[in-house]
Every structure is written in structure tokens, then in C-alpha cells.
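As you look at this complex, bear in mind that one protein chain is not there, while each of the others sits in place.
== chain A ==
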Amino acid sequence: MTTSAIGPVAGHEGVPLVEATGIAKRYGPTVALQDGRLTVRAGESHALVGRNGAGKSTLVTILTGLQAPDAGTVLFDGEPAPPLADRDAWRRKVACVYQRPTVVPELSVAENLFINRQPQGRGGFISWRRLKAEAAQVLDTWDVHVDPDARTADLKVEDRQMVEIARALSFGARFIVLDEPTAQLDNREIERLFTRMRALQDSGVTFLFISHHLQEVYEVCQTVTVLRDARWITTAPVAELPRAALVEAMAGEAITESKARTKPDVPADAPVLLDVRGLTSTSYENVDLTVRRGEVVGLAGSSGSGKINLAESFAGLHTPTAGTALLDGEPLPFGDVPAALRAGVGCVPRDRHGEGLVYGMSIGDNATMSVLSSLGRYGFVGPDRKRAFADGLITRLDIHAEGPDQPVSDLSGGNAQKVVMARALASDPRLLVLINPTAGVDVKSKESLLARVDHARDDGTAVLVVSDELDDLRRCDRVLVLFHGRVVAEHQAGWHDHELIASVEGVGHTGSPVRGARNGAPSPHRPAAEPQGENNG
């Protein structure tokens, strides 16, 4: 495809609309982007893919002028990008529609389109008539069917996204970054979004499309750029890059197979500890699952797959609408955290900042929070017993700290996560539910945390690991893959990375895309987005 064939906006022959080369960005010691490259031609829809932490978001903040790169250049139409302070100049070139809305919810759609540049009449007063007319014109021009008088808070996600796109276009930008636009949409809304994207593309708008669903890349994009480990890996026309090759580019070479586990298999006669039948809720449906004594089962899936909600259900945080779960023959109490704790479930929640730790409290207080009743009578807790217990946990988990009285806010990410793990292990659980257990921790702490999982396993605990990290999942005896709330694959230990990633991304190796059923099918195969949303960086 040559640029001249693309149509109205290819201003300079052969000059790409956006060209970023050698982009590097560090945040303190972490390298967010080492060799970021991106070349987007006018009029195409360009996909940017990569696993969490590959540097996609960093590249976007640099492309939209929110941050300056440490090194490298960004060119628009062959000219250097405007200075960071010149927001207006940036707005005329590029806009990003984030998952988080950047509109004012209480104001009307029309006003949101023109915040701080409302058309003024005599004496500098806003002319609401003209504002409405111009808003209607903008919406009409870009074929956005939204009432300009509607309160923006009342809009559906898809309409809100279209309003944000229309606003960007009205500034003159013809390059729109869509950051996981499909994450909160159901199948039919996604179809509508794609139809609109194609129509806008025909009228000269260029998109950079970020998604975790590779299927969507093939549906709507012409070119794809892959980032991995903060580096540019490849840029290729979508048509020339088969799925297997794309997955391989994202995952990298499967060098880790040599680290095949040496652990003994779980004996086939080991009793089933967790037995789940037909569990259904708004974010997952009809899940069957068993975990034996001493078995580690992984749960993988993209954000919005329902994996986190499923795991949290076992910890008593949600109540499924149907189905049963037996723990050692006893029904698991749903929706009741204290009862789940008493039943023998220990949980590492998904976000240590949000749910894992109370930052104002000490290590000892945090680690013993869920077992206080066993440390004293009538709710009174002897400080000595608590301290001794916490000391034991600190040694067991190899937490590097001055002692139980040190506040957790002093700790590094890895040590803080160990405290969360200590709390989960404090009650000697029979079922250990770990959600993103190694998120945001350094390599050493990660090893130490995973070693604890192996210990628990050897002690006969049943372990359920929910994670986006392949390293976490590699330790599992089995990995189940959830896609849009259903278990779509099961991988025995020893799987290849690309196999797992392919089934996580929904490009099943069976050849039938899991989303294939969605064209025209009214039933939502994709359950509503998890309300709390998964934090996937």
C-alpha cells in the first residue's frame, strides 16, 4: 500500500504522519522504554501490542506530549514535535481516548466539546445557542449520534468515547490514540466502534489502536507494532503477520523451557480439596474447577476475562449467582470474608496498595490482622504474643525489616508484598488464593515469594494462582485459561509460552477464534466488564 493511494490527508508524499525513533524513558531505576519506535502512516489504523509492562503506555504518554522522552525524537509530518508546554499545538496534532474518561460528567455533551473555548457573543458572554449549534455540527460532521444536551455522565461508554473522539477531531487532530477502547464494551458495542473507526478512517483519520485482544487487531488494523520488554520488536502489515508469529513476537522466544519443573507430580489419588461446579456470576459463567491437596492451579486470562472476580469469590468477596464450591467437602461460604477465613481460605488480594495493606500500620499489625482472634481471648490481644507471632512470620517469609513495629510504608514493593503473603499464610489456610502475587516486585523477592508457594504446596495446601505473569504460572501444575468468563483451555505444566498467550488472547490454537460467535449473535458472550476493573498497567 502506498501513501498516495490512501486519500485526502496524505500531505507530504512518503512522509509518515508520526515517526518516533529511539525513544527511551526511565522512571527512577525502572526502564519503561529503552528503544521505542513507531512509524504511523496517514490514513491507516495502526495497532500497538505488547504484554503488560512492554512500554505501550509510556510510548503513548510521549506521543501525546504528556511527558518528554529521555532520548529519541518524535516527528509529526516530518516536523519535530511541539514543546511540552504548548498544549494547544499538541491538541491540534494528536489526542488520546483513555479508559478513564476525560470529560466533566455533570456538564452537557455540547459543553464538554467546547470546555474553555465556548463560543462567545457580545461582552464575552457565552452564546449557548451557538455552542449548541456548533456542537451539533461537530457531532453531525463526524456522524456521532449523541444528544448535545445530554448530561455526559448519562452517556454509555461507547458514546462517551465517540464524544471524546469528536472533541479531538474538532481541535484539528487527525491522529487519535485509542487506549484499550474495547475493554469496557460488549461485543455489539465493539462492532459499532469498529464500524465507526472504519468510517472515520475513510474520511482521513489515523488511529493508533491498543488492545489486549489480538483478534481485534486483525479485524480493524492494517499495520501492527510489537513492543516487548521496553523495546521495539517489529512493525509489519497485519496481513503479512500470522497470529502465531505475532504471539511469538509478543512473548519472545521460549527460552524458559529448560527451567522445566523438577517437582514430583501431584499423586493422582491426592484428595480433591476445592471442588467447584457450574459457578456463575456477572463476570464469569459455568466454571468447573478442582484443586487437589498439594496442587498449584493457575488461572490466566486477559483483563476483563473474569479471572480475578472468580478468585475473589473463593475468598468471600463476591457472591456467585449460581453453582457450588466445596472445600474439603464443606460448602464454601460466599460473600462473607470472615466465614471464608474460618473455612480455611487465605487470600493475597489483587492490589496491595488498595486491598492488601493498611499503610499507616506496622508490619506486625498488618501480618496478624486476620488472626487476631486466635491470639487472645475476648478480642483482647496480648502484645507479646502478637509480636512473637509476627516475628515468626517475618522470619518465615524472609521479610527484610527492622522488626514487627516498622510501618509497612517504609518497605520496598517486594517486602510489602511478602507482608501481604504473610497475612494470607498466618491462618495456616487449606486453600491459598493468590491474585497477582508478584505484581510490581523485584526479581529476588519474586523468587522468594514463589518459593513460599512451593512450601505451601509441599505442606499439602491447595493453591490457586491468578496472574498475568508467565513466571508465576510456570510453577503451576495446571493452568486454566478464562476468556470472557469461560474456561476455554487447560494447559498441563510444561506448556510453551506462545500456547498460553494464544489462548489468553483468544486466538485459540484450535483455529476457531473464541469471539467468532459474536457476529450478529445478540447474546453477550462477553460479560459486563468487571466493575472494579483489573489493574493491568
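Here is the rule we go by: a residue touches a chain if its C-beta (ideal position, glycine included) is under 8 Å from a C-beta of that chain, and two chains touch if they have at least 3 such contacts; residues count from 1.
Keep this in mind: contacts and distances are computed from a predicted model.
The protein name that UniProt records for the chain not on display, among "YibE/F family protein", "ATPase", "Amino acid/amide ABC transporter membrane protein 2 (HAAT family)" or "Iron complex outermembrane receptor protein", is "ATPase".
Only one of A:Glu79, A:Asp202 or A:Asp405 touches the absent chain when the whole complex is considered: A:Asp202.
Among the residues A:Ala20, A:Leu59 or A:Val138, only A:Val138 touches the chain that is left out of the figure. Only one residue in the set A:Ala81, A:Leu155 or A:Leu169 touches the chain that does not appear here, and it is A:Leu169.
The chain not displayed touches chain A at residues 8, 87-88, 92, 101-107, 111-112, 115-118, 120, 124-126, 128, 134, 136-138, 140-143, 145, 147-151, 169-172, 199-200, 202-204.
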